[in-house]
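What you see is the complex with one protein chain gone and the rest in place.
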Amino acid sequence: MTAVLPTGTTPPAGGSPAGARRSVHWPRVALHAGALAVLVVMLYPLAWLLATSLKPAKEVIASLDLLPSHLEWSNYTTALDGVNGVSVWQLLANSLLIAGGAVLGNVLSCSLAAYAFARLRFRFRGPLFAFMIATIMLPHHAVLIPQYIIFNQLGMVNTYWPLILPKFLATEAFFVFLIVQFMRGLPRELEEAARIDGCGPFRSFFQIILPLTRPALITTAIFTFIWTWNDFFTQLIYLFSPEKFTLTLALRSFVDASSQSAFGPMFAMSVIALLPIVLFFLAFQRFLVEGMASSGVKG
Amino acid sequence: MTTTDIPVTPAREGRGTPPKKRGGRRREGAAWVFLSPWVLGASVLTLLPMAVSLYLSFTDYDMFDPPHWVGLRNYTQMFTEDPRYWRSVGSTLTYVVIAVPLQLAVALAVAVALKSMRRGKAFYRSAFYAPSLLGASMSIALVWRAIFNDGGTVDNLLGTGGWVNRPGWAMLAVALLTVWQFGAPMVIFLAGLQQIPGELYEAAAVDGASRRRQFLSITLPMLSPVVFFNLVLQTIQAFQVFTPAFAVSGGKGGPADSTLFYTLYLYDRGFVASHMGYASAMAWVLLLAIGAVTAVMFRTSRSWVFYADEEGR
């Protein structure tokens, strides 16, 4: 195999037989019909969520009908007023800042660590790799308090550092492991060829490996964004001032079992909080398709 | 510690390409540069808290008073005096066995089907991922309970009665929530499929290989590192299942403890009952159990996972 891969031309994925191009391809139609049918069932709960965000309070929980009796837009106006004097825009900006920082941190630090684990030789690599995998196995509730003490001692409680800094230090072994697996799918000849041309590990990493692991990096970016966005727990523990709150925190504050809950606005806020991650996913998912096949490599 | 027993496949690097001495040393230095953020994070933010929790697992720490050393008491109590602990082990194992294969099978099937589609790929990919955008949030918990309650959509359509409020059925409702959110493994499968060089398929098509044959002899082997990744990670995550349980029981683990998953009970012991020492012990037992399962997976992986960076297979 050579280091040069076909550029630009996307081969027929799955390799469909050539003869069936023109006429109606029935298996293909069946595939679409099946996929659409599955989707209707799958998206039903989301339709429910959307419909509920427009239900009057009485129907939010008690009614088992999908459609509201009338559209209750006040759920949205209440949600858009924000919480505790903090506007919904401020909450949105805070969420974006945290999720954006986390994406940057994870993509950068996890790919660096992954490259070392996948391609470089160093002492204790086996035990360190095992340790890294083991860190995913301990339930995070068990380390919550020690971690809190550390961040408290660093004077970082009630700042965004406890939410962002760990991502720059590759603490999410999930992504390191993910990128390792992708890098190991790349033939070693790629760098061998580069090495002969006098290319060191840093140039190999940035110019050869990184572009080729783009699907994994995009995956990391997408998951980090969504998971950080939805990570209620960490945000709850580390953020104190309402003006630093996020959308995810704010929507939960509509629900308090000990007093009167506002489920209508909570659902409305859920829909509002969903929009940015939908947009993020839509914007980035198209990069998933451009993998090795189209991003040609020239040694 | 059994965790270090995990056979590490990448350790077999450099086979067939013995590095020259000078280059090797330089690479060793380079490796530590690449690793430096991870080393800092792993030691301060991971290893240290883990060490503390290991220590606490031998104490009676209650979050408010200083911990006292109690030796193995937490561990013996867990294994011999706590029937609810064993119930939580039982429900967790049931869940792992149901949810993981189902979710992975669905994710792989959809990913492969999507790959072979020529139109509407982006639309389907987004639509199938949509449920996973929500995570197991409070709103999705309420929706799930409404749909799977008695008189809810599922009961009306299938006449099964409520799911979330009956032992046995509740587990299915939780597992379905997990399967429903198959977006993450699906995207990882898709990314893996994209990495397979198209020329392999071209060559196979020239040789007249059927699609089934192409799937078995190109797609699966080339995808195996990613399949392995998903299998390991989804299993680990399934052992730690926490948030989906809120969808059914509001985090109480009902009905009749049937969805009292391991980490849910751990949380209950640690943060509700303030027995943080006991909860830490539970966490370490879980780590060892998952470690053992993962070690087995790594060991068997040698026979079915194909890495392009290894030669001479």
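Residue numbering begins at 1 within each chain, and the chains themselves are lettered A and B in the order written.
The definition used in the following text is that contacts are C-beta pairs under 8 Å (C-beta built on N, C-alpha and C of every residue); 3 or more make two chains touch, one makes a residue touch a chain.
Heads up, the rule we're going with is that contacts and distances are computed from a predicted model.
S.K.: As a check of understanding, state which of "Dihydroorotase", "Bifunctional protein PyrR", "Carbohydrate ABC transporter substrate-binding protein" or "Type 4 fimbrial biogenesis protein PilO" is the UniProt name of the chain not shown.
M.R.: "Carbohydrate ABC transporter substrate-binding protein"
S.K.: In the complete assembly, which of B:L48, B:L93 or B:L172 touches the absent chain?
M.R.: Final answer for the missing-chain contact: B:L48.
S.K.: Which of these touches the unseen chain: A:L54, A:I145 or A:A268?
M.R.: Touches the omitted chain: A:I145.
S.K.: Can you name the residues of chain A that touch the chain not displayed here?
M.R.: 57-58, 60-62, 83-85, 144-146, 148-150, 152-158, 232, 236-237, 240-242, 249, 252-263
S.K.: List every residue of chain B that touches the chain not included in the displayed model.
M.R.: Missing-chain contacts on chain B: residues 44, 48-49, 51-52, 55, 59-60, 62-73, 81, 83-84, 145, 149-150, 162, 164-167, 249-250, 252-257, 268-269, 271-276.
As a working rule, only the chains that are shown with their structure count from here on.
S.K.: What whole-Å value do you get for the distance between chain A and chain B if each is reduced to the mean of its CA atoms?
M.R.: The mean C-alpha positions of chain A and chain B differ by 15 Å.
S.K.: Over in the complex, which chain B residues touch chain A? Could you list them?
M.R.: 3-6, 8, 10-11, 13-14, 17, 19, 23-24, 26-28, 30-32, 34-35, 37-38, 40-42, 44-50, 52-53, 63, 112-113, 115-122, 124-135, 137-140, 142-144, 146-147, 149, 151-153, 180, 184, 187-188, 190-192, 194-199, 201-202, 204-205, 211, 214, 222, 225-226, 228-229, 232-233, 236, 239-240, 242, 263, 266-267, 270-271, 276, 279-280, 283-284, 286-287, 290-291, 294, 307-309, 311
S.K.: What residues of chain A sit close enough to touch chain B in their complex?
M.R.: Against chain B, the touching part of chain A is residues 5-6, 9-16, 28, 31-32, 35, 39, 42-46, 48-49, 52, 61, 64, 66, 108-109, 112-113, 115-123, 125-127, 129-139, 141-143, 145-147, 150, 166, 168-171, 174, 176-178, 180-188, 192, 195, 200-202, 205, 212, 215-216, 218-219, 222-223, 226-227, 230, 232, 248, 251-252, 255, 263, 266-267, 270, 274, 277-278, 281-282, 285-286, 288-293.
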